[in-house]
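A single protein chain has been omitted from the complex, and every remaining protein chain is retained in its original position.
After this line comes subunit A, so read on.
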Amino acid sequence: MIEVRNISKQVSTTEGTLRILDGINVSVGDGETIAIIGPSGSGKSTLLGILAGLDLPSSGTVALNGKDITAMDEEGRAAVRAKDVGFVFQSFHLLPGLTALENVALPLELKGDSKAMETAHYYLERVGLDHRTTHYPRQLSGGEQQRVAVARAFACRPTILFADEPTGNLDTGTGEIINDLLFDLNREEGTTLVLVTHEMNLATRCNRTLQLQAGRQVEATTENTQEMVP
């Protein structure tokens, strides 16, 4: 689970200090799905980066599965990411020189998984791309590339999956397919999902929504109104 306590992020610019995030509090339970929404520049991606341990807040704490990652050094956060975290990105981030299968297998290989290829094959099959395993990213459509990225993210069996605008580069139809895939796999694997999106219909599929406005938390709602965070 994710525990966020009063985090803020500010950066120094030539025109003074810029506050990107201010006093964010949120708690996400195991297996929950949460959407972070807000207009451009509201701090969504910064928050996602901090939650995933890719960046540090200026103040406040973030705990992933009970471990305070803000108190750790980069090596410690890397270890947490390696164990618990998975990503799906807007621009897919597939390595162009690797086939679909190799792209999925790479993080497993880096973890020393001796069955990396089998696992990768299994997840490609689950995203419906078992017939494209030897294809390179450039030979795949945008939707197919994102399916490979989804397979890669789930193949590592993360407990928490962070998705940054996963359908932002795709047309509506393809985006829907990716969304279905993401939520289906998430449900089946029991993963906690944190999603940054512009799309309200995608946000409404999540258990809860965290809305940001100029770095501040406007309101936290859930579709099922399970929890309110002031």
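Just so it is clear, a residue touches a chain if its C-beta (ideal position, glycine included) is under 8 Å from a C-beta of that chain, and two chains touch if they have at least 3 such contacts; residues count from 1.
By our rule, contacts and distances are computed from a predicted model.
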| item | value |
| --- | --- |
| From "Phosphoribosylformylglycinamidine synthase subunit PurQ", "ABC transporter permease", "Glycolate oxidase subunit GlcD" or "Metal-sulfur cluster assembly factor", the hidden chain's UniProt protein name | "ABC transporter permease" |
| Residue, one of A:156, A:170, A:185 or A:206, that touches the chain absent here | A:156 |
| Option from A:144, A:164 or A:199 whose C-beta touches the chain left out | A:164 |
| Hidden-chain contact residue, picked from the options A:55, A:68 or A:176 | A:55 |
| Absent-chain interface as seen on subunit A, which is shown | 45, 48-49, 52, 54-55, 74-75, 78-83, 85, 87, 89, 93, 95-98, 102, 106-107, 109-110, 136, 138, 156, 164 |
